[in-house]
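A quick write-up on the structure given underneath.
Apart from one protein chain that is not included, each protein chain of the complex appears where it belongs.
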């Protein structure tokens, strides 16, 4: 899917920015499987994988990227703001750090309503240096909220290596003690390890054990966004991480565990077909009607600010 | 002096808020003596002691509290913003946390100009939970800035005990490791201990050793501000801290070290006289001229925003 | 009947809604045991307990972020930001997150939340604790903006704000906390977006908000002695903005002075004046005047602060010039 989206970029059909998560899929996959259907996901502009991992169909996601009316948000939000409340995807946020406190709020609400839901908040390594990160982590611990913070450490902010701007080695995990917050440092390219970490953190939060911080190390295969070929990274580093691409690695592991080559090929084939179909459906979507412009600022469906 | 200011409040001559530092004088005193004349002080609304400790005369400080034209800022700033650039007091800031990054900027400038100056930034325990605190500490370490952060932990934010809203026991010191920042936990009621901590942190910063974080535990003898009698604190706690009042304790220590009773009595007498005089001078100050209203928004002395 | 203070009205308004709806929760700094630094929320902790009335760390971003997340998932939070100047410390939430979330998601979420904050000057709190910043909120599409002038309106507009399914910024003027007025009736509700003509008149219209309502009324009384009849419109809300009431008043008087505490540059009165200069151009017999704060930070000393903010004398002066036009 991500590769297909990338193709679409190259075809220049998607305007604006767009931020792929090729190479980081294992994190979303691990959590996607471990979460309860009514749990909350809070993602960033790099939120495609997280959205799909919660069961949101491909067509509206691709259509949203193209700004079509059959998009997930009817073309009003765009790639950076994928949201599907019905699937628990409570939004993708494009201002660094802003969604950590918001996830705390959803967790507070779950606790207040005694619903057993957990809020899971994904963010990047660069996000650990902004003030909202600090406020949210302290707040979550003091209020003992059912929230799981997941730092996807892909080693870079946009173009700058995280080590150049961060006082500690592991930007999230090394800070957990400042909040008395249990933390785990995991291999973000290993879906099984991610799944285990997710399962234990979710169970803990769900049973009143409070928040957890998970730092998952991974790598961004492509550039930061459509505009970025990613040239600032040393080739040796890129090669080493590409060799650890979670997809082929996981494929080998499944084979080793006795899953038949045929079964995997079937899955791949089905996935490719689903992507083809979604792409066609998305491209066939209409340009949004201009009536949408003045819709849904307010809960009454309108946008009137004066009489 | 602080007691005198308190008297003035009771006389209702000072309007608006005002935040005393009775009980916390040792911290300012220790640093005041240890700092180089051209070092920078960044203080909070509770900045009276820090301002006086840098050698700012009493009359303009008291006059500023009264909003008089002979005030330190001609009555334009008020008690919460005491500033005397000529004495290195680069401002008192009334928005929690804001001055920590600003102090970093002054330290950066000192480093860039290779001036050997150090910026010292004082703040309260409650301040450690705001985002600017986090950004500043990481920034200071990454840029290796000559700045000393001093948390005056007086156990309370305004009315709420710090322990009720903070995930760790020592709100500043327990977070130093999140920034790879050397830290010290000291008795803020002991001027000698403060002086030693200040001296070593300043020397380190001055010689390129980078920032230090000092947490000094202390207590606010009065309420948070003029409006607050401080009733929310258990009497046992207040009594225990009053018994540790730095002033009489230090007096005893000086006597023990052989300073003559007479010498101390002379100092006290002179201080009382100075306070009397400053009070009289401040009260005699004129109400500021209305010409000041439109002065000094801009560097050219004016405030014109259109033609 | 006993008079109600503005301060008491705040607690009363919140309590009324918390009793009605269990999903209304309240968070902020020092709001619980301390009853708020302005003592405007006393008694709420006692009545509703610590799960519904929660003290927070000094973390303005966490406060508004938490309110937003809670509002998106079924609660109706009321969040206090102690002084409106501190909205700058969590502006991302009011500018970029809260007002845009519903729109960006094609209407998938609602944000029924209230941000209460103490606004305005005149009390000698200095430049960082005295600003009237209702125009900051007014500049952001997607926020409702309320600023009551009387205790009874505090109760009624608070009820409407809490019940609204949209985010509301609720400005309580510090200078009004001690003011008194007739108590609100039981279960009082003042709909958002309805201005009130608080004094009828024929010669000049004064449009005012919050602290400038008593200033405008004071000027009207003084001008009455000179034989100038002034109509005073209390906007009560900036969003929704009741321009119909303003334009109707100008239709009667043909003269308009807008009285606002925020600075002249970028103040909300510019938008009001601009609308009247467009849609009400033919109604006007004289220039439109704006009496707003001078374009400087708020100085500390009383005498200086009075020079900056709108006063009865300044309003009278503007009205007299229009009346003589």
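When the chains are written out, they are named A, B and C in that same order, and each has its own residue count from 1.
In this text, a residue touches a chain if its C-beta (ideal position, glycine included) is under 8 Å from a C-beta of that chain, and two chains touch if they have at least 3 such contacts.
Being a predicted model, the structure only gives us computed values, none of them experimental.
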Given B:142, B:238, B:254 or B:287, the one touching the chain that is not displayed: B:142
Sort through C:8, C:23, C:135 or C:152 and give me the one touching the missing partner chain. C:135
Hidden-chain contact residue, picked from the options A:77, A:105 or A:222: A:77
Had the left-out chain been drawn, it would touch chain B at residues 40, 72-74, 76-77, 81, 83-86, 90-91, 93, 95, 98-110, 112-113, 119, 131-132, 135-136, 138-139, 142-143, 292, 295-301, 303-307
Where chain C meets the left-out chain, the residues are 85-86, 88-89, 91-92, 94-96, 99-100, 103-104, 126-128, 131, 133, 135-136, 138-142, 239, 241, 262-274, 276-279, 281-282, 284, 286-290, 294-297, 299-300
Where the missing chain touches chain A, by residue: 15-17, 64, 67-68, 73, 75-81, 93-97, 126-127, 129-132, 157-160, 164-166, 227, 232, 287-288, 290, 292-294, 297, 303, 305-306
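Keep this in mind: only the chains that are shown with their structure count from here on.
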Computed distance of Cα centres, chain C from chain B, in Å: 35
Approximate Å spacing (C-alpha centroids) for the pair chain A, chain B: 44
Two or more partner chains touched - positions in chain C: 56-57, 59-61
In chain B, what residues contact two or more other chains? 129-132, 164-166
